[in-house]
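Below is a slice of the complex: some chains, not all, each in place.
Every chain is named by a letter (A and B) in the order it is written, and numbering of its residues begins at 1.
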Amino acid sequence: MITVNSISNDLKKIRKKSPLVHNITNYVVMNNTANALLAIGASPVMAHAKEEVKDMTGIASALVINIGTLSEKWVESMLIAAKQAKLLKTPFILDPVGAGATEYRTNVCNMIINEASPDIIRGNASEIMSIVKAGTKTKGVDSMESSGSAVESAKQLALQTNSIVSVSGKTDYITDGKNVIEIKNGNDMMPKVTGMGCTATAITGAFAAVNKNYLIAAANAMAVMGITGEIAAKFSKGPGSLQLNFIDTLFNLSEKEIKDIFLY
Amino acid sequence: MITVNSISNDLKKIRKKSPLVHNITNYVVMNNTANALLAIGASPVMAHAKEEVKDMTGIASALVINIGTLSEKWVESMLIAAKQAKLLKTPFILDPVGAGATEYRTNVCNMIINEASPDIIRGNASEIMSIVKAGTKTKGVDSMESSGSAVESAKQLALQTNSIVSVSGKTDYITDGKNVIEIKNGNDMMPKVTGMGCTATAITGAFAAVNKNYLIAAANAMAVMGITGEIAAKFSKGPGSLQLNFIDTLFNLSEKEIKDIFLY
């Protein structure tokens, strides 16, 4: 359901419009996330003060909320920003980092989902399964399940919440509850770079900023992640160089490379 | 008004004295900022607890405040530290990141400027213009204006606040309200690395720590930023490698390179 054309067209739009993506995200990945958004052509901003999140979301083209290092005050701001995004019909993407690892994370995720219905939920298999079924465990922030085992949970979550659910893993699955798009690009070393999933979520925000068909936008984003990671891994000796090469490759990604690497 | 000699002499002093630079800065850039300060030969410390900022500023040779991811408690600490810096005549540099993007940011900047008069204000064109003229807009943290269009605002701000104002852009302008120093070094890819402006502000802190003529110190700092970025860009394939090469180049920067690259 996605093509080299749909991926390339969205990418061109991001590079042309340079959409402002407002991130309320975790401390671990802020630098990488900002660099990935700049590399793809978007304009990142990180802001979390309750005094300003409404205004910042108000001028943004997408809102990305990531609960990786959540705490009480940040959760308050996340809700304010999320409600503003819904009000303005600005695309709102949620990354439920570590849902299932602690009750607090799972509860915050469910609360945000209930109170400010995200347009796209993007996580790993354990996280998505934990949201759907209380009691499923996550090992910290790393998945304990293959993405394939989360497909039914993802479909169920998409239908329950009327959102797009995007599950990353060896194969990525993106679903609206009925249709499931599979992305097979990527490289095994990617999970060895911290926050690669968080980058995927931020990039999904950039795509949703330029494409109102969020199923396609989310899938195009994961395709670009996979293609970029696959190219970057070819000349990386380890996760340190992969982190750097990922940014360089994303910055230079051409339609020809998308055509050559994308797995239909 | 600055020369290869003034740049090199300050750089030598930084490397010799290794001044402690106290940063209260944003989450996105802390790692880069610390690495840039280490690379140039300074000793960085990040500390924001209200219980310790007064003491930390007390032992520091410069204070750098950057509001990139501000929130209420951090602003409290920024004020305590800034007032301590003024009391001890320790150079205090303010980076008004994103001023103009939200009312909160603009107001906090103006409040810090009014209550604890910075020695140097270092920002991009949109930020400087927003501080001078309420109502000017900033797109998140990226400038919407060329640096040239901010020169008059910079001069006005310098005179109003009795400070040095340093505006980064294709050309950098550093002014005390009367004199304007222009720095033409740099590379177009630099704004594609997140926090390059924040690094400029921290480096300005290191120069102000060793040179009490803050106009010259601020200009020397921007010259080193531009020269380093220009050299580093030559062997960078994208913003990922530029971020890394910038640190390596800054660490190894020689007087000969300054002489060869500096644009008079």
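The rule is short, and it goes like this: contacts are C-beta pairs under 8 Å (C-beta built on N, C-alpha and C of every residue); 3 or more make two chains touch, one makes a residue touch a chain.
If you're wondering where the values come from, they're calculated on a predicted model, not measured in any experiment.
Because every chain is the same sequence, the assembly can be counted simply: 2 are drawn, and the full complex in the file has 3 copies.
In this section, only the chains that are shown with their structure count from here on.
Spacing of chain A relative to chain B, judged by their CA centroids, is 32 angstrom. Within the complex formed with chain A, the chain B residues making contact are 26-29, 31-32, 68-72, 98, 101-105, 137, 139-142, 191-195, 236-241, 243-244.
Of all the residues in chain A, the ones that touch chain B in their complex are 20, 22, 27, 30-31, 34-35, 38-39, 43-52, 55-56, 59-60, 73, 243-252.
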